[in-house]
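What follows is one structure encoded as C-alpha cells, with my remarks underneath.
With one protein chain removed, the remaining protein chains of the complex are shown where they sit.
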Amino acid sequence: MMELRRLLYHKKTIVFILSLVLLQLAMLSYGFYHEKPEEPAMPASQHEKQVQDIMEECNRYLGISLFADTDSFAYKNVRQTKEDYSRILSVEQPDADTAFFDRLISFKGTNAVCIMIGIILALTYQDPESGGLKALTYSAKNGRGIRRLKQIFVLMIWSGIAVLILYGGSLLTGLLLIGSDGWKILGMPLQTLSLCRLFPIPVAVWEYLLLFLFFKWIILFELTAVIWFLFLLIGNLILASGAVVLLFLAEYIVWMAVGVTSSWNLLKYCNLWYHLSSNEYLYTYLNLNVGNHPVNRQWVILAAAFLLIFLLAVFSYLKGEYAKGDRVKWEISIVFPFWARMQERLNLLTAEIYKLLVIQKGCILILLFMAFVVMQSDFMHVSNTGYQEMYYTFMEQYQGLPTEESERYIRDLSKEVNAVTKEYDEADQRYAGGEISTDEYFSILMKYDTFYNERKFVSIVEQQRDYLLQLRDKKGIEGWYVNSFCYQSILEPVLSLKYGLFMIFILLTAFASVKVERDASMFRVLNGTVLGRKHLFYKKAAAVGLITAGMYLIMMIIGLASAVHVYGISAWNAPVQSLEPYYHVPLHISLLQGIILYYAGLLFLTILISVGFTLLFQRFRYDT
Amino acid sequence: MTLKVRHLNKRYKTTTAISDVSFELTEGIYGFLGPNGAGKSTLINLITDNIRRDSGEILWDGQEICRLDKKYRDVIGYMPQYQGYYKGFTARAFLLYMAQMKGMKKKEAFERTDELLKTLNLWKVREKKAGSLSGGMRQRLMLAQALLNDPKLLILDEPTAGVDPQERIRIRNYISTIAKDKIILIATHIVSDVEAIANQIFLMGGGKVVEHCSPEALIAKVSPYTYMTTVKSATEIHGLEQMFIVSNIHNSEDGIQVKLIRKRSTDKEMDEAICHPVMANLEDVYLFYFSDRSDEV
Partner (left out) sequence: MKQLRLISIFLCMCFICSACSGTKQASDNSAESSSQQENIEIDLEKSLQNYAGSDYHFDTDYQSYFDRPCITKGEKGYYYWLDNRIYYYDTATEQNVALCSKAECKHSDETCNAYFNEDFSGDKDSFVNSYVQYYDGSLYVVGVDPKGKVNLYKVAADGSSRDRYMTLFKQNINSVSGDQMIADFTYPDICIHRGYVYYINNMESEPKLYRAKLGSDRSEVIYENEGTHSTTYRIKPYGDRVYFQSGNFTDEDQVNVEGGIYAYDIEKQKVSLYKESAISDYLFYEDTLYYSTAEGICRAAEEKGSDDDRIIETKSSHADFFLLNEQTIAYMDDRDMVVCDFKDKKEHVIRDDRMDVCYFGDGSIFFAGGAEDSASVLLLIRADEIGTADKWTNAMNVEE
C-alpha cells in the first residue's frame, strides 16, 4: 500500500495531472461545441444494406479461385470477415445524434494527455542509482525483485485510475451536457455510433465504452511500464530520458516505414507509438496475419501489450534480484596495460587531445560527423539525369577554350530545341482554338516532352557561353568551358549545412576543453601548478585547433575524392574566373591555384575560430 | 621562508567570507580549525591564488604572490577539498600528468611518481583507473600529486575527509615526517587531524581568526573551564546544559559521567564536591569557542 501511496506524497504532481485532465476536458468540450461534426460516412438507414453487401461479397470471394486455397490467409480472412459481420447483420440501429460519443472515442487530445500522465507516473516511481536510496532499499528484505513487481502493480492501478478520470470524466461531462438522450444512447447497439457502423462487435454502447476504457488502460499501463523499465535499466536520468526519446523515435520510424500491406505490418500495429497516437483500431475493422491466421487487429494489439508488460515484469524482477555483492568485474587484461602505458606517455598537448577525444567522447562526435560528410558527398551520387549526361559528354569533348566546333554544336542544338518549342507553342494555341485534333496535339506534345533534356542542357550551356563572352569582353580574360557541376561540388559555398554543422562541431570541441576540467573538478588544482594557467590554455587551444583542422582536412579529402570519383576532374589550368561565382576574383590564377587558396583559407579560418572560441570559453572554467 | 597574510578580506555578495585576517607562517605545521562556513576553504583559495581578494596582501618571502606568479606556484603543493581527478586516467598516468603540469622534467617525474606511489602505498593500484579507487586511496593520490614537486608550501584542505581512522592516522603521520623545511597548512574541522602534529592552531569562525597559538596553550586556556561530574539519569544532563557545554557523556557502573565545559558567560564558581576540574583537550577547546556563544572573547 505504501508504494501506492507514494504518488500521493507528490502533491505538485497530482495537481499537475489534474490540471491536464481539466485541460483535455476543456479541449473536448470546446471541440464538441465549436467544431462542425463530420457527416457520417454512412447513414444508419444504409447500415443493413452495407452489411449485406459485405456478406454477399464474402460469398462471392469464396467462389473465386484467387481466394479459394483453404490454407491461404486470404481464404481464412474472407471466412472470418463473413463470420464477424454475420453477428451484426440483424442489429437494428435507431437514428440518434452520436456526435459526442464519436468525438470521445476519436479525440486524440486525450491520447496526448495520456502520454504525459504515463511519463509522470513512470518518473514518480523511478529510484535514482546514485545516492543512498538504492543501498537502503536493496538491503531490505523485500527491497529487490518483489519491490519491482509491486511497483509494476501500482503503475497498473494508477494507470487505471488515470484512464477512469480522463475518459470517465469526459463521458460524464458529455452526458451532463447532452442530457437524457445521452443516457439512452448508452443502451443502444454499438453500430448506432456513426464511427462504429461497420465495427462488427455485437454489444451495446455502454459495453463498448467499457471495452474502450479497458484498452486505454492497458495502453497507458504499457507506456508507463516501458518508461519505468528504461529508467530502471539505465539509472541515469538524462541517459534514460534520451533512451525514451530514441525508443519513440524508432517506433515512429518503424510505423512510418512499414506499409499497411507489408508482410511486416505486425511491427506497424504492435507498436507503442501507434497504440498511443491512434484510436482507429477501436472502431475500424481489420484482420492481421498472425501465423497465417486472421486475427482482429484490436486483439493483436491487446495481446502484444500484455506480452510486453509480462516481459517487462519478468526482466525487472530479474534485474532487481541481480544486485549481488559478489559480482566480479573483469578487466580487459590484454588491452588495458597497453592503454595505461599510452596514458603515461602523453605530453601536455596529446593529453589535451586525449581528454577531448576519449574522456569527453569526442571520437563519437567525429564519427557521426564523418558519416554525415560521406552521406552528403558525391560518393552517394548514383546516377545522373539526362541533361547532366549530355552536359558531361559536351565537356568531355569541348572542355577548354571555346572553339568554332563547340559554338556550332551549341548553336545547332539550340536551333533544334527552339524549333520544337516553337512548334509546341503554336500547337498549343491552335489546339486551344480547335484548329487541330487531340491526337495531333498530343503527338506534338510528346515530341516536345522528349526534348526535355536537350532544353535543360542548352539552357545551362548557353548561360555558360554567355558568361564566358561577358568575361572576355569586360575583363579581357579568356575563360574556359569547365564542368561547373564538378567545381561547384569542390568549391562548395560556406553557407551550407555541412559547414554549419562543422561550426557546431568546433564550438562543441572548444567547450569540451573547459567542460572536461569542470567535470573532473580539476581547475583549482591545475590553477595552482606552474603550467596550469596560460600554458595549459594555449595547449587546449592548440589541441582544439589540431582536432578541428584534422577534421577539416578529412572533409576536404572526402569532398575532393568524391568529386574526382564522380566527375573525373580536369581543366586545372583554366582561369579561375571561368566559373561564374568567381567572376570578381582579382587574381590571375588557375583553377588549381584557386582551389588550393580556397581550402587553405578555410583551413586558416577553421584554426582561427577554434582557437578563438577555446580561449573564450576558458572564462567559464570555474564551476562557482 | 615565510608566508605573510596581511589584512585579507573577501566578500561573496552579502556574505563576509574572510574579514581582516592577518598572520605569518614559517616552517611547521599549522592547523586551521573551524566549523563549516568559517572561511577556511576561502582562505586556502586566496592563498593558492584561485580566487580574487577584495583587499589585503599575501606575501611569500616578502614578495606579493601575484607578482611571483609561476615562481610561487613552483613552490606550492595543493590538495583540494573536493577530489579532482580524471576518472579514466590510471593513478600513475594521473601523477605523471600532474608532474608535467608542475614543469618537472620527464626523468625526474617518473622517479618522483614511483617514489610517491610506493611511499603512499599506491604502488599495487598504480595501473587502476583513478575512478575505481576507494575513497582512501583517492585521498592518498591527491596527496601524492600535491607532493610531486616537493613543495615548500603544502596546503591541504580537509585531507582526511571520508577516510577511515587507520587511513587518517597514516596520512597524519606521513605529514609529520615530511614537515621539515616546509610550511604545511591543514584546513580541517576534524580536531584529531591536527591535535597531535600541529605547531600552531588557528581557530577560525565567521571569517575571522578567533584564536591562534600552540595546542598546549589553547588547552591551558580552556582547562580551567572544564569539569567532570556524575549524574544518576539522563534528565539531569538537560539541567546542566543551562550553564555548561556537554563535552562527553560516558555510562559507567557508578552512573553517567559527564564532561562539562563552563560557558564563558557563566561566572559562577563550581562546587568541587559535585564537579571536579579535569584537563581539557582540543575538542573541548573547539566546543568552548564554537558552540553557541553569544558573547565575544
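When the chains are written out, they are named A and B in that same order, and each has its own residue count from 1.
One rule holds for everything that comes next: a contact is a pair of C-beta atoms (placed from the backbone, for glycine too) under 8 Å apart; a residue touches a chain by one contact, two chains touch by 3 or more.
Keep in mind that what you see is a predicted model, and the values were worked out from it rather than measured.
S.K.: Please provide the labels of all shown chains that the missing chain touches.
M.R.: Result: the unshown chain touches A.
S.K.: Out of A:Ser19, A:Ser72 or A:Asn347, which touches the unshown chain?
M.R.: With A:Ser19, A:Ser72 or A:Asn347 as choices, the missing chain is touched by A:Ser72.
S.K.: Determine which one of A:Asp181, A:Glu389 or A:Glu405 touches the chain that has been left out.
M.R.: Of the candidates A:Asp181, A:Glu389 or A:Glu405, A:Glu389 is in touch with the missing chain.
S.K.: For the chain not shown, which residue from A:Leu7, A:Leu25, A:Cys58 or A:Ile359 touches it across the whole complex?
M.R.: Within the whole complex, the residue contacting the unshown chain is A:Cys58.
S.K.: Where the complex has a chain not shown, which of A:Phe153, A:Trp183, A:Trp264 or A:Trp572 is the residue touching it?
M.R.: In the full complex, the listed residue that touches the missing chain is A:Trp264.
S.K.: Of the residues in chain A, which ones touch the absent chain?
M.R.: So the residues of chain A touching the missing chain come out as 54-55, 57-58, 60-61, 63-69, 72-75, 77-78, 81-82, 85, 198, 259-265, 285-287, 289, 381-386, 388-390, 416, 447, 449-450, 452-453.
Assume only the chains that are shown with their structure count from here on.
S.K.: Approximately how many whole Å separate the CA-defined centres of chain A and chain B?
M.R.: The mean C-alpha positions of chain A and chain B differ by 57 Å.
S.K.: Quick one: which bits of chain A touch chain B in the complex? Just the residue numbers, please.
M.R.: 336-337, 340, 343-344, 346-348, 351, 355, 358-359, 516, 520-532, 536
S.K.: Show me the residue ranges of chain B that touch chain A in the complex, using the header's touch definition.
M.R.: Per the touch definition, chain B meets chain A at residues 45, 48-50, 70, 73-74, 76, 78, 80, 82-90, 92-93, 96-98, 100-103, 127, 145, 149.
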